[in-house]
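Following: one structure in structure tokens, then a few remarks.
Note that this complex is displayed minus one protein chain, with the remaining chains in position.
The block that comes next holds subunit A.
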Amino acid sequence: MNKKQKKVLKRIIVAAVLLVIIGIAGSVVSIPKWLEFLFYLVPYFVIGYDILRKAWKGICNRQMFDENFLMAVATIGAIALGDYKEGVAVMLFYQIGELFQSYAVGKSRRNISDLMDIRPDYANIETDGQMEKVDPDEVEIGTVIIVQPGEKVPIDGVVVEGHSSLNTSALTGESVPREVAVGEEIISGCINISGLLKIRTTKEFGESTVSKILDLVENASSKKSRSENFISRFAHYYTPAVCYGALALAILPPLVRMLFMGLPADWGIWIYRALTFLVISCPCALVISIPLSFFAGIGGASAEGVLVKGSNYLETLAGTRTVVFDKTGTITQGVFEVCGIHGTNCASGSCPVVSGHPVYTKEEEQLLEYAALAECHSTHPISVSLQKAYGRKLDVDRVTDVQEIGGHGVIATVDGHRVAAGNDKLMKKEKIAYRNCSCTGTIVHLAVDGVYAGHILISDMIKPNAAAAMQALKNSGVHRLVMLTGDDDRVAQQVAGEVGITEVHSQLLPADKVSEVEKLLRTREEKSTVAFVGDGINDAPVLSRVDVGIAMGALGSDAAIEAADVVLMDDDPLKIAKAIRIARKCLRIVYENICFAIGIKLLCLFLVTIGIANMWMGIFADVGVMVIAVLNAIRALFVKKL
């Protein structure tokens, strides 16, 4: 609690104690009415002086209908009618409600900023053998910084010395630490767990991942959702409407009774009811609980590695019925990997499809070694994947006479053998009889000394969670899954089949993707929304065209952070369904709060009008509803088990 809150708490306690003492004293000994009035004035002013002052200032500034004014009129009215106890109690409970609200909001503000506590305070640089702490803002690109175990990596860079494991959970929600060694890129915001690291910075602090993410989080929820706008409009009309209603209730029924029915006017009863109206009229519960729900939802999502750029996107995300995927980098890993080595013994048309990490035979190992050596000088993604699959250090001296033929492949002499590694064009050029593979993917044919030796199948690996992610999406009510890709149809169909997507559009240029998405937007159902998931590298036009653009694997891709509405910090496609479920939960809470708060208030207004409810009920309708709505709103923060 801060100073302000503590002061209010003290006033509440003092006023409550006084109220009880006076109440007991009043029931034990009989006190004259005027003395009782004076006694009750003490706790009234203790608890309500600031409200009265604010109400007065509001009147001076011609801002009549604020809650201070309402409370002032209601309590003064009640006291004037002789209901001293109720007058003081209304003010007391109003203050308790305000204190609770301010405490709850402050608490969730802190909670959420703790969740995203990734801001580094300093960077260590070495000068003359001495370690010195400096402001990360002052570190220039190319400086070597030192990150000790337990410290946050302040700036993006490349490891130049040491190895360690990094905790990326603050960024990605992923709890498994990531191993880093010399030469690897490392992003700021991670926490160094085990070893000392020296990092050469590649970016300025302001351009580093951590700054970008913090910027995004801090500016999130500045875009307001429809529900929030609805509530502020509602509050705008509701309060004055109830005030005029109260005025009418105070004047009309007594007049009617007097003039037309010949009954006594009962002014006291009707004015009391009108004052109760005023107590109920404060829109606090709604006005606080809706933005609080969204804020908690966004906070909970970011703890799970899902950054939502505004509460309006949370709203759109909740209505998602169609999800469109880009293939490369979203469903597949976007990196090539050797997924099969097929020697000559492998009969045509029945190449085995291997998943996971297969164990190769000696002959297959030999084939891979030749291919890797022949392509050892190339940095083409295919060559890199061969070298990676080979795994051991390549002895470059074994390779001579390397001849690279663009668009075909490589011919080189390895250990005295003439090795040709490349596509079918190379085989035709060399006039070697080759055999095509029955699997889809990129094929590297190999010929040793002019004789066909087999081929290596390289393809883009499907992400391990992709199929599960599609199932999770279907389970959460997304009934249309579409894949768009620039790749050829055979590959696209195979990938789609494996993960469980039925609608595939292949061989698309970036512009075609936009028109495909526009088609989907036109044919979608009423009120449902279309989400697009891409890795953000060349999807910017589509990301900005759809209802919700979701970018994956934001770590390292600035374009994704800029263009998307929702950013998934890691590469896990399962997070898409999770993001939708978080959004649904948040929206459900928002609707619950709207219905509950408005419903209870209207019900109480009705009960007051017909004379069933008294001012105590009015206090519940105001403060009680607010407390319940705030507690319900905070539920949006808990999304771990969704």
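By our rule, a contact is a pair of C-beta atoms (placed from the backbone, for glycine too) under 8 Å apart; a residue touches a chain by one contact, two chains touch by 3 or more; residues count from 1.
One rule holds in what follows: contacts and distances are computed from a predicted model.
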Name of the absent chain as recorded in UniProt (options "Amino acid ABC transporter permease", "(2Fe-2S)-binding protein", "Heavy-metal-associated domain-containing protein" or "Aspartyl/glutamyl-tRNA(Asn/Gln) amidotransferase subunit B"): "Heavy-metal-associated domain-containing protein"
Contact with the hidden chain (one of A:Phe39, A:Phe295, A:Tyr370 or A:Tyr434): A:Phe295
From A:Asp83, A:Glu98 or A:Glu315, residue that would touch the chain that is not displayed: A:Glu98
Chain not shown: contacting residue from A:Lys6, A:Arg109, A:Arg226 or A:Lys519: A:Arg109
For subunit A, residues in touch with the removed chain: 4, 54, 57-58, 61, 63, 66-67, 98, 101-102, 105, 108-109, 218-219, 221-224, 232, 235, 283-284, 287-288, 291-292, 294-295
